[in-house]
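Please read the structure below before turning to the comments.
As you look at this complex, bear in mind that one protein chain is not there, while each of the others sits in place.
Now for chain A:
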Amino acid sequence: MMYGFTWDTATPLTYAWSILPIILIGLTVTLKAAAAGFAIALVLGLVFAMLRRSRFRSVSWTTACVVEFLRDTPLLVQLFFLYYVLPEYGVTLPAFLTGALALGLQYSAYTSEVYRGGIEAVPRGQWEAATALNLTRMQTYRDIVVPQIVPRILPAMGNYMVAMIKETPVLSVITVLDMMALANMIGERTFEYLVPLTMVGLIFLILTLICSAGLHRLQKVLPKAGIPLR
């Protein structure tokens, strides 16, 4: 029994049906972690990309090092680091937040590269026109640059989102009770892993398909909303 639901292992079908509510509770955790992580990655990635373009060498260089470090170390290592090492310095975050933060940090390194490519593809004349109109750098990013790169970076961002969703099970190692962790616990208690793990796999497949379809739709809708795809 878990979360008030008991399982019925009579047949695989009844077994699946009886544990579905538990798996779905895990799914909400998985989705929340992915959403929080991706939101962090979207914001932080843009910040990194902007800092890398700073006219101050020290700022751009430091940012480049941080991004490189985040990208080149395994997510699992970052996760353990945040979970076990930070508390030694007095920073204790709940497991869920730690997990979302680790996902967000790692993926911000990837998204910052996507942003960077997008920003570099904006013609120099756009920056110059913004300067001539006396917009600040922040206004130029917000009103001129970012809106123009959205259509261009959408496919790559979508791919990273899917990749991140598929990596959320790693959070189970720091006691986050996501879909994977719950499936595993059910397996441990029933000695029957095939059904719960298959269910988890199927749900991930469905999630990924939904994301891809949503992305496709977005790429169709945006030009109609006045944001031209170039």
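Just so we're on the same page, a residue touches a chain if its C-beta (ideal position, glycine included) is under 8 Å from a C-beta of that chain, and two chains touch if they have at least 3 such contacts; residues count from 1.
Just so we're on the same page, contacts and distances are computed from a predicted model.
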Protein name, per the UniProt record, of whichever chain is missing from view ("Response regulator", "Pyruvate dehydrogenase E1 component subunit alpha", "Dyp-type peroxidase" or "Ectoine/hydroxyectoine ABC transporter ATP-binding protein EhuA"): "Ectoine/hydroxyectoine ABC transporter ATP-binding protein EhuA"
Of A:68, A:128 or A:188, the residue in touch with the unshown chain: A:128
Listed residues A:28, A:92, A:136 or A:212, member touching the removed chain: A:136
Contacting the left-out chain in the complete assembly, out of A:12, A:147 or A:214: A:147
Interface with the unshown chain - residue positions in chain A: 55, 123, 125-126, 128-129, 131-137, 139, 143-144, 147-148, 226-228, 230
